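Below you'll find the structure, written out as structure tokens, and then a few comments.
With one protein chain withheld, the remaining protein chains of the complex are depicted in position.
Now for chain A:
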Amino acid sequence: MPYLGGEEALRDLRRALSNPHVQAEPLRYRAAVLRVIRLMTQGADVSGLFAEMVKAGAAADVVQKKLVQLYVCAHAPRMPRLALLAVNTLRRDCADPSPAVRGLALRGLCDLRMPGMQEYVQQPLLSGLRDRASYVRRIAVLGCAKVHRLQGDAEVDGALVNELYSLLRDQDPIVVVNCLRALEEILKKEGGVVINKPIAHHLLNRMADLDQWGQSEVLAFLLRYRPRSEEELFNILSLLDGYLKSSSPSVVMAATKLFLVLAREYPHVQADVLVRVKGPLLAACTSESRELCFTALCHVRQILSSLPGHFSSHYKKFFCSYSEPHYIKCQKMEVLCELVNDENVQQVLEELKGYCTDISVELAQGAISAIGSIARTYTEQCVGILTELLGLQQEHITSAVVQAFRDLVWLCPQCTDAVCQALPGCEDIIQDSEGKQALIWLLGAHGEKVPNAPYVLEDFVENVKTEVFPAVKMELLTALVRLFLSRPAECQDMLGRLLYHCIEEEKDMSVRDRGLFYYRLLQSGVDEVKRVLCSPKSDPSLGLLEDQTEQPVNTWASEFNTLAPIYGKARWALVTAHQPGEPCYAFSPCTDSGNRGTGSLISEGSKEVLKVHPDTGSLTLIPDVVLTAEQFEKTWLSLDISCQQSLPWVGTVHPDTIQTALHVVHIQTIAMSKAGVQPWKAYFTAQDDSGCLFLTELLLEAEDSGMQVAVKQSEAKPEALQAFMSVFRTAVGAVAGLRS
């Protein structure tokens, strides 16, 4: 950007800064310094003025000093030798009679991020810790943390830590909070600042002196304190009671979290707190600040995941306002889906229906899929509304409705007839790939119930040459082969034409291969085709997998009031894994119906399991753990059983299916009985990223008796065990669900 920091401008500034006439006039001098700062903020390179700026820092004007410090701190790491010039001025200012100047200089000194600073900082820092003015002490305390960070992995100075611990008793509340912050950073490797009983009670007593930022932070530090007795616990909770009513949402939320975590063994206390925090949360949800509103909505969803009925009576608060931005409307619709119950379903649906005709395409489609997800419980009403929407004959609405239908039919087979009656006429309106795929899938899978299904598909076959989306072509192939099985006379001719086109003229390799696959499959006889293609047309059990409702409060209490609920579970797992590029394993049951044959059950099962995996949050299992059978046996015998459960299971076991399903979630098989043997046994192992081993035994004594699971853990970590059990249960559950 030559116009910002051109040579010319720099030369001008240098001339101005070193001009004795300018230096003699404080206001002109300050204006020149300010111009440098402006250039720097805009991103220009002003490092050439370092010497002049350091000199400007020696002036008496405090504003100018601050500006120069800003400049010096930004440039010091790159030019340490010149920065030493500034150190002298700053050290002299550290002994200034004015506390403001002392504090400022000390802050500047500690902010110089360059190696070798310790020897200059040490002495002013120590005298700063004992300064009379609290302003200087606040800065000195944080300065300790800054210097420690600069030294990297240097050893912790025990004397300094003791000094900081004793400063926790300082009379200035901000010094106290800063001490906690500094100790936390300095002792990071040892697990952070220790909150023992005296410190905890001291902090509780000082709470009232703090401002809202201090309060929320101290409440967060108190999370790590474990009260010794029930009496102490309830004493603490009653001391903190007032903070649940604070006017600042951040304090209320921090207090809520502390309550939830401290009372982890008292579910009724937790429930009580969540009731009391309802009011402040709802107020934040309707706050004027969109950003606060969004944050609160995310936390409402978190609470709803454990207590589905919690906000049901306040459902009107979550109706979208006309002027709200998209991201809030979307959150609100999600909340509405989750709190729907018998009493409010009518009003909620009425409201969502209003959004379906919104001018914004995304919002309209979001509302339609929201109705689609409510339809899993209130099928009849929702299908009625969705059918009504088809009458609007709007491209984006029809497409979204048909997609909602497709997902619904898979989960709630009882609505198939109603859906099939609504379908005719949609084909002329839908233009996008997703919508077309959904329509074609529905016609293929349930074509026997739609009288004109072959003719609709015939139109698609006619136009296949001009079709731009390969996915639509694939879907068309599968659907037509399926329809051919139920209505051969009407489909034979066009199936031939479609296969000819796909094999001879199609340029997309995957479509061509799919065409060849079906061609060969058809050659092997109708029975074989039926065996491969005619899988169940719906699977209500997937619905249970998708929303594992009512997880206990304790699973998310430690994540409450962090960024985790903001991102949502699936994205949070990706964000924390530092793999922003990794695709999300969102599984829509019908996008890939082509391989929905019995032979591909396992791969479908694994997709399900993969989707479940990011949900486990804190638990990360390492793939490819090497553990020999002997090692396993030795460890198994040396440990006690940490968890024992019985999983529902009917019929015999297919060892391969289980092995594959568990392998996908990084649980390795050690040994397992052959299929059909009774009692059937299997042993598995897994290891999480902290090195904790999970050894598992599966035992099926007789058919219909249920699967017995026993887990042994090498380190006692209840949370990890819980997460592991949920992964294991889901994986085995998925296999069981697919089998039935």
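Throughout what follows, a contact is a pair of C-beta atoms (placed from the backbone, for glycine too) under 8 Å apart; a residue touches a chain by one contact, two chains touch by 3 or more; residues count from 1.
Heads up, the rule we're going with is that contacts and distances are computed from a predicted model.
Q: With one chain of the assembly withheld, which option in "Codanin 1", "Queuine tRNA-ribosyltransferase catalytic subunit 1", "WD repeat-containing protein 75" or "AP-4 complex subunit mu-1" matches that chain's UniProt protein name?
A: "AP-4 complex subunit mu-1"
Q: Tell me which of A:9, A:37, A:647 or A:710 is the one touching the absent chain.
A: In the full complex, the listed residue that touches the missing chain is A:37.
Q: One chain is left out of this view; which of A:9, A:307 or A:566 touches it in the full complex?
A: Among A:9, A:307 or A:566, only A:566 touches the chain that is not shown.
Q: Among A:48, A:115, A:279 or A:679, choose the residue that contacts the chain missing from this document, as touch is defined above.
A: From the options A:48, A:115, A:279 or A:679, the contact with the absent chain belongs to A:279.
Q: Which one, A:267, A:354, A:536 or A:718, makes contact with the chain that was left out?
A: The single option touching the absent chain is A:354.
Q: Taking the full complex into account, find the residue in A:319, A:469 or A:517 that is in contact with the omitted chain.
A: Considering all chains, including the one not shown, the answer is A:319.
Q: Using the touch rule from the top, list residues of chain A that touch the missing partner.
A: 30, 34, 37-38, 41-43, 62-63, 66-67, 70, 74, 77, 100, 107, 113, 135, 138-139, 142, 145-146, 149, 174, 177-178, 181, 211-213, 216-217, 220, 245-250, 253-254, 279-280, 282-284, 286, 288-292, 294-296, 298, 316-317, 319-327, 347, 351, 354, 357-359, 362, 391-394, 561-564, 566-567, 571, 575-576, 578, 580
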